[in-house]
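Only a single protein chain was left out; the remaining protein chains are all shown in position.
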Amino acid sequence: MRTLVCIKQVKSLGDEVEFTADGTDVDPDYLDAALNEWDSYATEEAIRLREAGGGEVVVVTCGPQESEAALRRCLAMGADRAIRVEGVEGHDPIRVARALAEVVHDESPELVLCGVQSSDAVQAATGTALAELVGMPCVAVVAKLEVGSGPARVHRELEGGLVDLVDVDLPAVLTIQTGINEPRYANLRAIKQAEQVEIEVRQSSAEPASSRIRRMFTPPRGEGAEMLGSDPAEVARRIAEIVQERVA
Amino acid sequence: MSVLVVAEHLRGEVRDVTRELVTAGKELGPVTVAVIASDPESLVAGVDVEGVAEIVTVAAGAAEFESDTYRQALEALIAARTPKVVLIGFTVNAMGYAAAVAAKLGLGFASDVHGVTLEGETVVATRSFYGGKVHGEVEFPGAATVILALRPTTWPPAEGAGGASRSTFDLAPSPSRARHVEFVEPAASTDVDITQADLLFSVGRGIGDADALPELEALASRMGAVLSVSRPVVDAGWMPSSRQVGQSGKTVKPKVYLAFGISGAVQHLAGMKASGTIVAVNTDPEASIFGVAHYGAVADLFDVVEELEKLY
Partner (left out) sequence: MARDPKHDILFEPIQIGPKTMKNRFYQIPHCNGFGSEKPFSQAYFRATKAEGGYAAVSTEYCSISPESDDTHRMSARLWDDEDIKNLSLMCDMLHEHDCLSAAELWYGGPHAPCMESRCVARGPSQIPSDFEYLTYAIEADKDDIRYLQHLYVEAAKRARSAGFDIVYVYGSHSYLPQQFLTPFYNKRTDEYGGSFENRARFWRETIEQVKEAVGDECAIAVRMSTDMFMGEAGTQLKRDCLPFVELVDELVDVWDINLSGIAEWGEDATPSRFYEQGRALPWQAAVKEVSKKPVLGVGRWTNPDAMSDAIREGKLDIIATCRPSTSDPFLPKKIEEGRLDDIRECIGCNVCISRWEIGGPPLICTQNATAGEEYRRAWHPEKFTPATNADNDVLVVGAGPAGMECAMVLGKRGMRRVHLVEAHEDMGGTMRWIPQLPGLGEWARLVNYRKIQLDKLANVEFIPSTKLSAKDVAEYGAEIVVVATGSYWATDGLNGASHDVIPGADASLPWQATPDQVMGEGKTLDGERIVIFDNDGYFMGVSLAEFYAAAGKKVTLLTPMGNVAPYMHFTLEAPNMHRRLHSLGVEIVTYHLPTRFEAGSVVATHVYDEHGHETTWEADGVVLVSQRRSDDALYRALKDEIGLDGLRSEGVDALYRIGDCEAPRLIADAVFSGHRLAREIDSPDPSIPLPFRRERRVVDPSFVKDERGWYAEQLAGAV
């Protein structure tokens, strides 16, 4: 079975921030890059499927040259091939999905795995949009996956931990939740070997965007806490209310 | 500007987030709420609140959520009604279909939105980036319809009786390719993993003594919370480091973080400031924690605890 895993090299911000000249993004000098946490679970899940039933694991990302480091992470874990799609920069998940759809068409995987969301954008949309563009069903937030003959049985993890058992016809797109497995470590040998692997680079045309960021800014600090007063009984009452409203 | 809200329901109950969408939506225009289920009538009462102009029921699919049904229903509703804005809660369900609709129809899309404004006829959504450290204003040039998945608990839920007008919408969807089988309750976890808790009851050096801990832990438990601590409590040897929130402990993002007697050292804040809602109780009005808290109280934590014990 060929599994295509869509990954993202995400960016994280420290305590200091500067914006680009046009103010629509953070200055790259202030960002650190890493493989998206959810995607390592997705990659691990794909590798386990291959170990159980044979086949191939292909990882793909949309990003600039530096995002190949994330692909190589996955190769070091045991992915077989890696593809990078160039020409699709920015924060629009649907545009990314269109670029990935081209790869799905070419690779014809039986299963497409994405992470539930990326830690830097938290759109939780790319996999879902991709599914529709390639005519596959989508189940999002998968905490357990069983592939046999016939439909796959997945556990969809709802808020509060309730599990929804879903049967899904393959080929399908599944977005993978953290904790579904324990991603294996890659030893130095595997990392070094992954350095040598040739990554296929494709171009994608810039499709119309579904959104555009017109400005990024740091949220006003010192809006300050809404003070609940100093009467313990009133404070306790408000706390109980907040807990009731916002948890579960 | 017409607004279409997609109701979310689970096991026969309309979820709170739906009513929050109504509050958000009515600022933008007349709100229509779509209820999609095999028997949507039974759910109408849960969405008939103030601010809803129309409720449209779509009797289709299964009793519970299935992504193909909602996708097809929404696509059809958009084609028929051409709303300017579609509001969905940013939930696990939404993650299964919302972006699919936007991709198929070429619509505007943004999720985890916590601010929506209208500039003339243009919708601008505000959402966070880079772990919530920066916000961004997002616009949707040329989009006839914009789908926004709103962050739950950002808007207050609409209440009262709406007296909305009623209509039905026929849909004959193709069979679901991802089918609900059954629900399974989550297994009770024996391990205390503070990173998995939705509600953390966190205490710091303000508790004074290890003796206070059993009572605090019992209260936390009754509140459905997990007890976590800041560094000084671990330093003093009162709790193991597995309970420590902070840069050298664990980073947590619960829905609600209650901080009792925690002053808010830089390293502690680094471990919890991404929490959904932070409530801080401290006798020191200058405590740094008040800078990141959403709610604060300058009070003695034990006085507040005593009052909480009456409520739980």
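We just call them A and B in the order they show up, numbering each chain from 1.
Rule of thumb we're sticking to: a contact is a pair of C-beta atoms (placed from the backbone, for glycine too) under 8 Å apart; a residue touches a chain by one contact, two chains touch by 3 or more.
A quick note: this is a predicted structure, and the numbers were derived from the prediction, not measured.
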item: Touching the absent chain when the full complex is considered, from B:T154, B:T195, B:Q247 or B:T283; value: B:Q247
item: Residue of A:V17, A:I191 or A:M227 in touch with the missing chain, whole complex considered; value: A:I191
item: Option from B:I78, B:V234 or B:L308 whose C-beta touches the chain left out; value: B:V234
item: Residue numbers in subunit A that touch the chain omitted from display; value: 15-16, 182, 185, 187-192
item: Interface residues of subunit B (partner: the chain not displayed); value: 231, 234-238, 240-241, 247-248, 263, 265-267, 270
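The rule is short, and it goes like this: only the chains that are shown with their structure count from here on.
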item: CA centroid of subunit A to CA centroid of subunit B, Å; value: 20
item: Subunit A-touching residues of subunit B, taken from the complex the two chains share; value: 10, 16, 64-65, 67-68, 71, 90-93, 95-104, 106-112, 124, 128-131, 133-143, 153, 176-186, 198-199, 223-225, 255-256, 258, 276-281, 290-291, 293-300, 303-304, 306-308, 310-312
item: Interfacial residue positions of subunit A with respect to subunit B in the complex; value: 11-13, 17, 24, 26, 31, 91, 93-94, 97-98, 116-117, 119-126, 128-133, 136-141, 151, 153, 155-169, 172, 175, 208-219, 221-222, 224-233, 235-240, 242-243, 245-248
